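The complex appears here without one of its protein chains, the remainder shown in place.
Naming follows writing order (A, B and C), and every chain is counted from residue 1.
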Amino acid sequence: QRARAYGLAIGVLPTGPLNAITDVEGVRVGHTTVVQGKTVRTGVTAIIPHTGNVFQQKVPAAVYVGNGFGKLAGTTQVQELGNLETPIILTNTLAVGTGLNAVVDYVLRQPGNEQVRSVNAIVGETNDGYLNDIRSRSITEQHVRAAIEQASSGPVAEGNVGAGTGTVCFGFKGGIGTASRRLPAKLGGYTVGVLVQTNFGGVLQVNGVRVGETLGQFYLSEQLKDKADGSCMMVVATDAPVDARNLERLAKRAFMGLAKTGGIATNGSGDYVLAFSTHTGLRVPYASAEATQTATVLTNDAMSPLFLAAVEATEEAIINSLFKAETTTGTDNHTVEALPLDKVIPLLKKHHALKP
Amino acid sequence: QRARAYGLAIGVLPTGPLNAITDVEGVRVGHTTVVQGKTVRTGVTAIIPHTGNVFQQKVPAAVYVGNGFGKLAGTTQVQELGNLETPIILTNTLAVGTGLNAVVDYVLRQPGNEQVRSVNAIVGETNDGYLNDIRSRSITEQHVRAAIEQASSGPVAEGNVGAGTGTVCFGFKGGIGTASRRLPAKLGGYTVGVLVQTNFGGVLQVNGVRVGETLGQFYLSEQLKDKADGSCMMVVATDAPVDARNLERLAKRAFMGLAKTGGIATNGSGDYVLAFSTHTGLRVPYASAEATQTATVLTNDAMSPLFLAAVEATEEAIINSLFKAETTTGTDNHTVEALPLDKVIPLLKKHHALKP
Amino acid sequence: QRARAYGLAIGVLPTGPLNAITDVEGVRVGHTTVVQGKTVRTGVTAIIPHTGNVFQQKVPAAVYVGNGFGKLAGTTQVQELGNLETPIILTNTLAVGTGLNAVVDYVLRQPGNEQVRSVNAIVGETNDGYLNDIRSRSITEQHVRAAIEQASSGPVAEGNVGAGTGTVCFGFKGGIGTASRRLPAKLGGYTVGVLVQTNFGGVLQVNGVRVGETLGQFYLSEQLKDKADGSCMMVVATDAPVDARNLERLAKRAFMGLAKTGGIATNGSGDYVLAFSTHTGLRVPYASAEATQTATVLTNDAMSPLFLAAVEATEEAIINSLFKAETTTGTDNHTVEALPLDKVIPLLKKHHALKP
Partner (left out) sequence: QRARAYGLAIGVLPTGPLNAITDVEGVRVGHTTVVQGKTVRTGVTAIIPHTGNVFQQKVPAAVYVGNGFGKLAGTTQVQELGNLETPIILTNTLAVGTGLNAVVDYVLRQPGNEQVRSVNAIVGETNDGYLNDIRSRSITEQHVRAAIEQASSGPVAEGNVGAGTGTVCFGFKGGIGTASRRLPAKLGGYTVGVLVQTNFGGVLQVNGVRVGETLGQFYLSEQLKDKADGSCMMVVATDAPVDARNLERLAKRAFMGLAKTGGIATNGSGDYVLAFSTHTGLRVPYASAEATQTATVLTNDAMSPLFLAAVEATEEAIINSLFKAETTTGTDNHTVEALPLDKVIPLLKKHHALKP
C-alpha cells in the first residue's frame, strides 16, 4: 500500500486525485519490467509529456543537476533551448545508449516527423547492478519501445516496476514512486506531479521520523548493504504556465524534497531533476513561420507555492517508492529487503507521524 | 539555550567540542549588534578564515547559489578562481556597499598589503526590514570594522546578534546560529562547521517534527506575519583538505540541510552558501615565484562523509538560530515572537525527538 | 575619430544611426570623469535602460561571465530572476562599494520608491591601477550620482571618459567604446547596442589585421607594459523582445566579439557581459496584482541574427575605445600611449581592411 493508505500525509498541500504524476493532465507513464532467471532485475520507465506529437509540439523544460554522477543524456540541449521534444526514458546505467537509439527510432517513425534529422532524446538511469546482472546488458530497444507504447494516464504502478525493478534505496528495496500536489484555486489550482526512480542512500527519515537510525540501517552505520551511493532520477510535471527559466528553479526544489527523506547526494549518486510544463499555451512548435511567440506565464513572485508543491510531492514520491517496493533477490544471490513496514508503521504511530 | 541543551541531537555524527564553526581551527567570528532607539535592529557578523593575512594566504573556497535573490557580493570571483581572500561579512541588504568599502579599507591597511590594488570582498546579506528601519541605512564602515576586529575563536554568540539582530525565520525571530560535526578518526577526523544568518520561511520542522504546522505558523497558513520570503546565508568551514571543486559540492549540501528544516527557497529568498577549507596545505599565496603548487586533497570518493556533516551541521545551525533568538520589537512597532520553546519542547518530547 | 571615420567597417550588418548603445531607444549613458593632479585618472559610467522608473518597471536581463576575476556586483540576482532594476554603473575596482551605496541611495530617493527596502544594484569595474592611484579611492557617491544624472541619449563620449579614464587595453590606452547594429526590416529591424570599458590584453587584431604583432606589442611579446590581465565590462542593449533566457545567450556572443579583437581572457581578466531588452512589452512590474504576465518574445530560432549583431557590435565597440582613447600619464609617472593611428591606419590600408 502507498504511504497515504497508512495515514502518512506529508506536507501541508492537498494531493491531486491520483496522487501521481498523471494528475497533470495528458501526462502518461509506461513501464517495461525485465525479470529474467535469477540474475536480471531491471527495466524501463517512460514518461510522455502530452498526447500529441511531442517532437512537433515541444514542451518548456529544464534540468537541475543535484549531483552529476551518472547521466541524463540530452541534458545540455534542454538547458540551452528550454524545451523537451521526446518522451523521457528511465532505465539502468548501461542501457542509456539503447534508450537513445530506441527513442530516436520512435521519433523518426512518428507520422509527421518524416523530415526530422535531429532528435534530442532524454534518457536517465540509475545503477541497479547490486540486484541486476547489469553487465549482461539485457535491455533492448524493444523494451524501451514497449514502455512508450504502453504509457497511459491513470494510476501509476510503483515499487519494483520498470526502471525501479532492481534499485536499492537507503539500504532497502527502492523503485518507482510518484505523488502530486494541487494548489488551492485562489493560487491558480495548478497541479505538480513527480515521478522518481530511487536508488540512493543517506539516513532515512519518513515524514521526519528517523526511521533509518531506529532500524540501524543508515549511511556510515556499518550495516548498510552497500555504500549510500546510487542515484535518484526525478521528473516533475506541472500544468502551470511556467517558462523554462522558472522550471529550472522548480526542478531544484525537487532536490530539496530528496533532502527531506534523508538523502545526502553522496559522491557516487546521480541526482537529476527534469521539470516540464504541459500548459498548452506554452508549446514550442518544431517549425513555425513566426519569429515570435506570445505566451502567458507565471511571474517570479507566483512561483513559491509551486516550489512548496514540488518539495512535498518529491518527498512523498520517494517514500511511496519504498512503501510499494518488495523484497527482491537477484544476481549473485543478493537480496534486498523491502522497508519493514511492520516495524515502520508502529514507529510512525509512536512518533505521531500518521493521521488518525 | 541551544538545541542540544534540551536533548535535541540532529543527525548521526558527533559535534565538535563547541558545536560551532569555530571548532574548525583558526576560524574566528565577530559580531557588531546595532540597536538604536525603537527602529534600528540590525548588525554585522564577520567570519575570518584564519589568523594570518588572508589576502596574502588565500583559502580554497566555493559558492553555491541555492536561490539567487539578494546578493553575496564577490561571488563570481570565488567561483572563477576557487579562493577567498578576505573576511566574510554578513549584514543587511542595503549595507552591502558599506560592507565592501569597509573590507577593502581593512585589506588595504593590513601590513603586507601595501601594494594591493584589487580586493574581492565577500559581503552577504539578508533583509531585516520588517524589524529594522532598513531605509535609514544605519550600518557604518566602523560597524563592519568592529566586527572584524572583535572576531575571536571560542563559543559563538547566537540569536539576536550581529547580522541576525533583526531577522525573521519561519515567522519567528531568527538570527545567527552555528553548529559543527566531527568525522570519526578513521574517516579522517575532519571538522565541518557552519554558521547561518536565518531570515527565511517555509514549513518549520525541528528534527523532523512538524512544529510549524502544530503552531499554525507556516507558509500558506494565512497566519504568517509576512511572506516566507527572506534569505539564508550559510557559511561552511572545514579543516579537511578539500579543493575548490569539491568545496562547491560541499556547499550544495548545506542547502540540503536548509531543506530539512522546512525551508523551500521561495522566490524572494536569497539562499547562498560559501564554503572554504582552512587546511594549511591548500593556502593560495597572493604572490608566488612558482608556476605550480603541490597539494594533497581528498578524492571525490572521500567526500561523502563530509557531505553528511554539512547537511547535519546546517540543519542544526538553523535550529540553534531559532532557539537562541529572543522576541523583538522594532520599527513600525512590529514585534516578532521568539520560537515558543514552552510549547515546542513538550511537542518534541511527545514526538520522541529529544534524547532522554 | 572613431573607426568608421577611417573606413573601418567591421562585419556585415549595418549600424544604427549613432553606431552607439543609444541607438536602442530610451537607453541613456552618462560619464563622470575624475582626473585630479598627477595621480588620479578614473571615473564612472552609468547606463540607464529606459527613461522611466527602472525599479518599478524592471527590464529582462542576463549576465554572462566570460572570466570571473573581478566583479559585477548584483550578478546572482539578475541570473536568478532574469531582470535588472537599477542603472548599471561601471567604475574602478576599489569603488564598487561606493557605487552600490550611491545606486541604493538613488533608488530609495526616486519618487514612487518610498516603500522599497531591497535594491539589487549592478556595479561593474575594471582595474585602472596602472594609471590611477586606485588606493586613494577617489570615487565618491557624488561622482556616481552625477553620472546617473547626466545620462542622456544621443552620441556617447568614448575613450578617456568616465570609467574608461584610466584603463589600458592591449598595451595601449583603452577606455569607453560603443557601437550598434540594426537588423534588416525583414529580420525584425531590431537594434543591438553595445558599450564596453576596455582594460584587457591579448594579441590585438583590428578588423582581422594583426596590429599587435606588427607593432610588437602583444601578450608574451616581452614588450608589454604590463601583463595582459585586466578586464572588459560589456553591456548589451536591444529593443528586440528577448526574454532573460535568450538574453543570456546573446550576452555570450559579446564575449565572442571580444575574442575577435585578440582578447584571450587571461586569468586576471574580469570579462563580464550584461544584456538587457528595452522592449516595453517585456517590462517586469515591481508590484503586480497579477500572477501571470503575457508577453510576445522571439523564438530560439529567431535569435541567430541578433547573435551576429552582438558579435559585431562588441568587436567594433572595443576598437572604438582604442581609436578614441588618448595618451595618458598618471600615477607613478606611468604613461600609456594611445594606439598609434599614424601607423595603424596605413597598416589597415595595406591589408585592405578599410573601405575605400
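The rule is simple: a residue touches a chain if its C-beta (ideal position, glycine included) is under 8 Å from a C-beta of that chain, and two chains touch if they have at least 3 such contacts.
No experiment lies behind these values; they were computed from the predicted model shown.
Summary of contacts with the chain left out: across A:Gly30, A:Gly70 or A:Gly177, the touching residue is A:Gly70.
Considering C:Val34, C:Val59, C:Met303 or C:Ala317, the position touching the chain not shown turns out to be C:Met303 (whole complex). In the full complex, subunit C touches the hidden chain at residues 11-13, 66-67, 187, 202-203, 205, 207-210, 213, 218-221, 227-229, 249, 252-253, 255-260, 263-268, 300-305, 307-308, 311, 350-353. Residues 65, 67-77, 79-81, 93-94, 96-102, 104-105, 108, 116-121, 127, 129, 134-135, 137, 267, 270, 272 of subunit A touch the missing chain (whole complex, contact as defined above).
For subunit B, the list of residues touching the undisplayed chain reads 80-82, 187-188, 241, 243-245, 249, 284, 288, 290-302.
Quick note on the criterion: only the chains that are shown with their structure count from here on.
Where subunit A touches subunit C, the two copies mostly use the same residue numbers: shared numbers make up over half of all numbers in play. One inter-chain figure worth recording: subunit A and subunit B are separated by 32 Å, centre to centre, where each centre is the mean of the chain's CA atoms. The distance from the centre of subunit A to the centre of subunit C, each centre being the mean of the chain's C-alpha atoms, comes to 44 Å. Touching two or more other chains at once are residues 80-81 of subunit C.
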